[in-house]
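A single protein chain has been omitted from the complex, and every remaining protein chain is retained in its original position.
Right, chain A next:
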């Protein structure tokens, strides 16, 4: 077993001294794995992601990437935000190339190489032909693709995704789940895949996408259990219909059902 890509050791986060959002979370994230984090609302999922991104410091505990402490944002950790955070004044192409043009991700690339990578990424997410449109001219699903392309174009080591599919309708979600796995590289050997930390509140989405699902409990956010998802890859519609898939969803649901009910009642 190789050293973890990211190690969270007893990480806690409290706001205003009293509200504990995350409580003593310890978690190893492996190189190249797709890790999903699920939990009822209020379990601090987004807080965990923001801490990994370096956007919020931990109140206590340590976080390390490749053995080095995480002390702030870095271009090696790309983030896809829940609201996509697209720049409205930039076209699809302008958004996708952003990190390469203005950030360190483009260092060492010639303009021609940069253009080539931007065009290839746009094609990969199925936005060819829409390069010159502005975000406000796009549907929700297309905006989501732009955000994904912007994330992929910079080729970060780690992809941090905060409920990226939450705002989409059911059909678009299913299609984009398939595409996400394709882009992540589920057809390629595990050593060529990037590490993904994927936050979601949808259990079926977590089971369909992930190698492992970390289940958090809420108030305060604690790690309840890590569930290995041993469904074979590549996954697709057959996976969604399989009995194993349903059983895994059911067992995770049972882990969080009680709290989810309680959260709804309050």
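FYI, a contact is a pair of C-beta atoms (placed from the backbone, for glycine too) under 8 Å apart; a residue touches a chain by one contact, two chains touch by 3 or more; residues count from 1.
Please note the rule applied: contacts and distances are computed from a predicted model.
K.L.:
For the chain that is missing from this picture, which UniProt protein name fits: "Mannosyltransferase", "Taurine transporter subunit membrane component of ABC superfamily", "Glycolate oxidase" or "Beta-ketoacyl-ACP synthase"?
P.N.:
Checked against "Mannosyltransferase", "Taurine transporter subunit membrane component of ABC superfamily", "Glycolate oxidase" or "Beta-ketoacyl-ACP synthase": the hidden chain maps to "Taurine transporter subunit membrane component of ABC superfamily".
K.L.:
I'm checking contacts with the chain that's been left out. Which of A:81, A:184 or A:198 qualifies?
P.N.:
Checking each option in A:81, A:184 or A:198, the one touching the absent chain turns out to be A:81.
K.L.:
Which one, A:104, A:129 or A:234, makes contact with the chain that was left out?
P.N.:
Of these options, the touching residue for the absent chain is A:104.
K.L.:
Which residue among A:68, A:136 or A:241 touches the omitted chain?
P.N.:
In the full complex, the listed residue that touches the missing chain is A:136.
K.L.:
List the chain A residues touching the unshown chain?
P.N.:
Touch with the absent chain occurs at residues 53-55, 73-75, 77-79, 81, 83, 85, 87-89, 98-99, 102-105, 134-136, 154.
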